[in-house]
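A single protein chain has been omitted; all remaining protein chains appear in their positions.
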């Protein structure tokens, strides 16, 4: 992050932003991975419900995606 | 966070905000991931109940999303 980069120049403080971003992606991967995994299983069980299943999958996955992007942006530009 | 960034300039304190944000997203991912995963399974079992299932999914997921965003904002702008 810009602020802590300047601090680092003066004091050598560790910038943990990259570690935090990695943990953000672990969370998003676990969440969207679970939804997507169960969605393809659900489609294989009821192929005629593919449309409804994909809609449900997208809504839930987009919520996680939004939170993850918001976290990444906050870490990069605000912290 | 702004406050701890200034502290860092003086003392080299670590800013753990990014780690905290990552853990927030792990929580959101686990929670919304579970709801979304079981929702797509539920839709495949009762495709005609898709509307009710998606409504229930959204209510529960929005509670987690709201708490996660609140946490991210507190970490970024208050801590």
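Odds and ends about this structure:
The letters A and B name the chains in turn, as written, and every chain counts its residues from 1.
Here is the rule we use: contacts are C-beta pairs under 8 Å (C-beta built on N, C-alpha and C of every residue); 3 or more make two chains touch, one makes a residue touch a chain.
All values derive from a computational prediction rather than experimental measurement.
In the full complex, the hidden chain is touched by subunit B at residues 1, 3-4, 6-7, 10-24, 26-35, 37-39, 41-43, 45-46, 48-49, 52-53, 55-57, 59-61, 63-64, 66-68, 70-71, 74-75, 78-79.
Please note the rule applied: only the chains that are shown with their structure count from here on.
Distance between subunit A and subunit B, defined via averaged C-alpha coordinates, is recorded as 9 Å.
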